[in-house]
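The block underneath contains the structure these notes are about, expressed in structure tokens.
Complex shown without one protein chain; remaining protein chains in place.
Right, chain A next:
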Amino acid sequence: MMIEALIAVALVGAFVTFVAPNRIAGKLAFAISLIPAALSLWMFSAFDGSGNALLGGELAFASEFEWIQFGEYSISWLVGLDGISMPLVVLTTILSSLAIVSSWTPIDERESQFYGLVLFIEANLIGVFAALDFFVWFIFWEAVLIPMYLLIGIWGGPRRKYAAIKFFVYTNVASLVMFGAFIALVFGLGDVTTFALPDVTAAMLDGGPDGFLGIGGTTLASLVFVAMFLGFAVKVPIVPFHTWLPDAHVEAPTPASVLLAGVLLKMGTYALLRFNFTMFPAEIIEPFVIPIAAIAVISVIYGAMLALAQTDLKRIVAYSSVSSMGYVILGLIALTQFGVGGATFQMVSHGLISGLMFMAVGVIYNATHTRMVTDMSGMADRMPVAVGILVAGAFGYMGLPLMSGFFGEFTIFFGAFGAEGLAYSQVFTALAMFGIVIVAGYLLFALQRTVFGPYHLETDYDVDRAPLHDIAPMFVLLGLIILLGVAPELIFEMITDAVDPILETGGEL
């Protein structure tokens, strides 16, 4: 019942915070969020799952109840964690607590509603990573949208309404496509009468669907694969479905950006791993390997080029997510132990690093009220600590050894380079690695202009050092980034343990 406890604490906390007075809402929400954070850390230390959740692995903290019976189909409450979801749950709880602390300065109106929504998102994100019945999972998946829509729409920047609606429409349409595809798949499977993902996976790997509405089994499986890929691709997001992301990020308030980049994008890659690359047998995936790898590489390069063209610090960080998530896709499609394992590791790592970067940009914006690279220079003079962290985060992004980004990217490249199922894997990997050069280029370029040199600022605000509660969460993140960089096996072992069965049961090409 540990997972239920996590979700319940966050949910109840959300309602308590929502009706609490504005003045105490921030502190209250933080205090509440510490409970799931501590619980999840304890769960992490006591984790005893093995294997992959969808492939008959031993789940940690699992529970299952009958829920709804409709005709012959039944829906049950089925949750549990394996080596892939455990680190992501910890990432969610920690990042939520830190995001709440980092909102204390910038959020100065309707606080109780703001923090209530943040806790509500946290509850649903935990649910997304823990749920193993399609319906339960889908409910959490969709329920994340509503609070994020409101966070962007109410507390966002000047173009918040446009950004909020764009975000909502894009991701909701994508969800509908994916939902329809999955339902068609279950109908097509015939003898499967539950929506439990392990059951569906077993049936998929054991012959696949018989067909539905006159569409043959193999065709149906391929169509569903494509539809689900598109559905998740928007969430990730990968080129050409990325256009909602910069808008949403730039307009979103800092803490929402932290959660958006840190955890929400991972929902997409997590779902890709769970559904597309675990459920489908090799012969269905095979024709799509080259196109997906190509899309991944295009995302890496194109996202990085777009970032290079920006002058808004937040936009730079936002576009760099497109490029980082391209690496994750490349690792997934490689379908090797290092590729998929590295991609999963990179999900966690990118969550930490992008969270850190958004916080640092947010702190600088709070002090200067501008994010334009052209408006400032020599910030290191006035805000040494915040700027120091920004630089450290940027190095993490570039993949400096001993920081988590290095291990994630290195394993992905290593896994992708030697991928046997991926033709021209060396070419794809080399092209993707070129992305690192561009990333280093735009980050150093931006830092050079804003951080170093003589102090200059084109606004009327007095720049002061950030208060401790703005700096502290960034130090926690930096500590975690270095910890995972030095000792990646802290989570990499449990990840590979859950990844290996995927490659054994048919994924490996």
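Heads up, the rule we're going with is that a contact is a pair of C-beta atoms (placed from the backbone, for glycine too) under 8 Å apart; a residue touches a chain by one contact, two chains touch by 3 or more; residues count from 1.
Keep this in mind: contacts and distances are computed from a predicted model.
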| item | value |
| --- | --- |
| Protein name (UniProt record) of the chain left out of view, among "Indolepyruvate oxidoreductase subunit IorA", "Cytochrome b N-terminal domain-containing protein", "NADH dehydrogenase-like complex subunit N" or "Tetrahydromethanopterin S-methyltransferase, subunit H" | "NADH dehydrogenase-like complex subunit N" |
| Of A:10, A:107 or A:164, the residue in touch with the unshown chain | A:164 |
| Contacting the left-out chain in the complete assembly, out of A:28, A:53 or A:150 | A:150 |
| Contact partner of the left-out chain, one of A:106, A:180, A:211 or A:388 | A:180 |
| Contact set of chain A toward the excluded chain (per top definition) | 18-19, 66-71, 73, 110, 112-113, 138-143, 145-146, 149-150, 153-154, 160-161, 164-165, 168, 172-173, 176, 180, 183, 187, 213 |
